[in-house]
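Every protein chain except one is present and positioned as in the full complex.
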Amino acid sequence: MDVLLLAVELIGTFAFAVSGALLAARKGFDVVGSVLLSSMAGLGGGVARDVLIGYGPPLALQNPIYLAPVLLAVVLVLTGLLHETRLRRTLLVFDAVGLSLFCLTGTVIAWEAGLTELACVLLGITTAVGGGAMRDVVANETPQIFNPRGVYAVPAMLGAVLAVTALSLELSLLWAGPGIALVVFTLRMISLR
Amino acid sequence: MDVLLLAVELIGTFAFAVSGALLAARKGFDVVGSVLLSSMAGLGGGVARDVLIGYGPPLALQNPIYLAPVLLAVVLVLTGLLHETRLRRTLLVFDAVGLSLFCLTGTVIAWEAGLTELACVLLGITTAVGGGAMRDVVANETPQIFNPRGVYAVPAMLGAVLAVTALSLELSLLWAGPGIALVVFTLRMISLR
Partner (left out) sequence: MDVLLLAVELIGTFAFAVSGALLAARKGFDVVGSVLLSSMAGLGGGVARDVLIGYGPPLALQNPIYLAPVLLAVVLVLTGLLHETRLRRTLLVFDAVGLSLFCLTGTVIAWEAGLTELACVLLGITTAVGGGAMRDVVANETPQIFNPRGVYAVPAMLGAVLAVTALSLELSLLWAGPGIALVVFTLRMISLR
C-alpha cells in the first residue's frame, strides 16, 4: 500500500480511537475495556470494509502499525491528557477529521481491489461510519449516526462520491484528496453548530 | 444469477427494508438514519450470508439494483404512503413475505456455492433472520427474533430444510419454491394470530 494512504489511515484511526477511549471512560470501563472500545472505533470500519471486499485478512490484522494509534489514544485518555469536558470541541474536530479521511481511504482501497463505482462509494461510507457504529452498539448506546442533531453519513457519502469521481477521471488524489477531505470536514463541522 | 432468483431477492429486500424504515420513523431517526436502518434490514441478511460463504464481495455490493427496493421503501415511509398504525397488519404480511422468500434464496445461493446441506440450511436461516436482527441491534432494541410472542426462526428453518431437500432431490425450484414459500408464510401468519 502507498505510504501516504497508510499515513492517512493511521491518522483517521487515531481520531476514532480517541472517541472510543472517551466513551469507555464515560461508561466507567477499565483499561481493557478502553483498549477494546478504542480498537473497535478506530479499526472497526476498515476491518468491515476488508471483510466485505473479501480478499483475505483485514489490513489492520496484517500490519502491526495499525495498533499504534489505538494504544496512543488509550494512553492519552487514561493519563488525562485528552479529557472530555475540557476538550469536547477539539474532539468533535478529531472525529470530523477521522470521518473525512476514512471516506477517502475506504473508497480508494475498494477501488484498488477492483470493485464497481457503487461498491466503492458504499465501502467508503462503511469505512467512515462503521467504527463509530460498532463502538456505540457494543457499548449498548444508540449509534451517534442516528442522532438527528448533526449530519454524519451525508458528508461521508459526498466524500466517497467525489473520491470515485476523481478516480474515474484519473485525477491525482495527491491533489484531489485534500480538497475532498476539506469539503467533508467543513460540512460536518457546519452541521454541528 | 438467475433472473427469477434475483427478482425474489429484491421483493424480500423491499419487505424487510420497509420494516427498517418504519422502526427508524418510530425512533425519530432522520432520513439518513432511515436509509441506514432500511439497508441493514433489507440487505444485512444477504450480506452476512455472502460474507460467511466467503467467495468475494457480497451480491448487494456488486449489483446496484439491490439498492432500489431499499430506497423505494424509505420514500414510501417518509412520504407517509406506508404508515405504521394504519397498516400494521399489512406490514406483518410484508415481513412474513420477506422471511419466506429469504430462507429460500439464502439456501439456494449457499447451495450454488457448493456448501454442505447443513451449511445451506444455516445460511438460509441466517439470510432470513439476519437483517431483522441487525436492524434491532443497531437501533438498540432487543431483536424481534427473541420475542416469545410469534414464531420467527422456526418457519425459516423449516423453509431452508425443505429447500435443501428439494435441491437434493433435484426437484425444480420453479415448482417447489412457491410451495415452500407458501408453507413458511402460512406458518408465520398463523403464529401471529
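To keep things simple, chains are lettered A and B as they appear, and every chain counts its residues starting from 1.
Methods note: contacts are C-beta pairs under 8 Å (C-beta built on N, C-alpha and C of every residue); 3 or more make two chains touch, one makes a residue touch a chain.
None of these values were measured; they are calculated from a predicted model.
Colleague: Check each of A:71, A:138 or A:171 against the chain that is not shown and name the one that touches it.
Modeller: Of the listed residues, the one touching the omitted chain is A:138.
Colleague: Identify the residue among B:17, B:60, B:115 or B:128 that touches the chain left out of the display.
Modeller: With B:17, B:60, B:115 or B:128 as choices, the missing chain is touched by B:115.
Colleague: Out of A:18, A:47, A:103 or A:120, which touches the unshown chain?
Modeller: Residue touching the chain left out of view: A:47.
Colleague: Could you list which residues of chain A touch the chain missing from the display?
Modeller: Residues touching the hidden chain, for chain A, are 24, 27-30, 32-33, 35-37, 47, 51, 54-58, 61-62, 64, 67, 137-140.
Colleague: Could I get the residues of chain B that touch the absent chain, sorted low to high?
Modeller: 51-55, 115-116, 118-119, 122-123, 133, 137, 140-143, 145-146, 148, 151-154
The criterion applied here is as follows: only the chains that are shown with their structure count from here on.
Colleague: Starting from the mean Cα coordinates of chain A and chain B, work out the distance between those two points in Å.
Modeller: 29
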